[in-house]
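With one protein chain held back, the other chains of the complex are shown just where they sit.
Then we have subunit A:
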Amino acid sequence: MAAPVISARNLVKAFGTGDFAVRALDTVSLDIQQGEFFTLLGPSGCGKTTLLRLFAGFEMPSAGTILLDGQDVTVLPPNRRPINTVFQSYALFPHLTVAENVGFALKMQGKPRAEIDETVAKMLALVRLEAMAGRKITQLSGGQQQRVALARALAPHPKVLLLDEPLSALDLKLRKEMQIELKRLQHETGITFIFVTHDQEEALTMSDRIAVMSAGKVQQVGTPKEIYTHPINRFVAAFIGETNFLDAVGETGGARLTTGDLIPVEGVLHGPVTVAIRPEQLRLVAPATAGAIAATVRDLVYFGTDTHCHMALVDGTALTARLQSPASGDIGLSIGDRVGVLPMPGAAQMLRD
């Protein structure tokens, strides 16, 4: 594998001192490759924004190092790192025009006038705001401001672009547009993007790789498919998508549920485990089918494309299946029906915690 463009080595960031110290980041190590769309995903307070601020240089780590192209940049101030940030609040300069905002970094670097004008024009074309060059920031809509913020951060062609929940202030439709726009920009510029979000769907659809964070630690790093299909622990499984968790005991050949049913699982752990199964990986069959777990339908919720079927196993354990809605919209079940539940092959995961 090629050398990473940016690496975190055992980063620790503690706020406060002594007994009151809170570790916002706890020994985080990451390698992010050149040209990657890398997402830091986690609930608020998980340390993802702190990690981003350490990368940007706004804060210094309590311990550990940050390498940029193999060089130690841990204590370099933000204005001397070839890393730029798109802020959640955009933080555009209200006293400057759109073009002046986009050209700000180049001007600070002392680039010649002609080069600044050329780059600004190119950047404004890239985010499709050519017509807005002379406008004031206050005259733009939220989506336009977002694109100015992107152009401004991309203009000096940083090695890494940091994006701190940049889409959270936009409405749903605009957010979808900007997701596609971001992917296009990343593709066209070839710049490494580090994207912070708490929206798992956004993370899954946009990223090359995702680091799921919780309580200051990186829980799992992987492609969206790896994270979704093979979550490493209960936190990751629960945070990404919806999951059924069932208490079980691992034994040769599978996991024995509290109901006595055996679910076949590869890579067996022995002893008490949690079995995780995605709702869309469950099929409903006739109650007496071999290998099926007996259940009773408790509730049916219609979602349009699919219908959520909430069930209870014989010992009362809750289980949800997501069934594709047929053309008629009626899946032919009613509350109180007895059914058999069959997990699709390879769908069940055994988790230790």
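The definition used in the following text is that contacts are C-beta pairs under 8 Å (C-beta built on N, C-alpha and C of every residue); 3 or more make two chains touch, one makes a residue touch a chain; residues count from 1.
One rule holds in what follows: contacts and distances are computed from a predicted model.
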I want to check something: the complex is missing a chain, and I'd like its UniProt protein name from "Tetratricopeptide repeat protein", "Peptidase M48 domain-containing protein", "Cbb3-type cytochrome c oxidase subunit III" or "ABC-type spermidine/putrescine transport system permease subunit I".
"ABC-type spermidine/putrescine transport system permease subunit I"
Of the listed residues A:94, A:112, A:190 or A:304, which contacts the missing chain in the full complex?
A:94
Of A:3, A:21, A:63 or A:108, which one is in contact with the hidden chain?
A:108
Tell me which residue among A:13, A:152, A:209 or A:278 touches the hidden chain in the full complex.
A:152
On subunit A, where is the contact patch with the chain that was removed from view?
56-58, 77-80, 83-85, 87, 89, 91-95, 104-105, 108-109, 136, 138, 152-153, 156
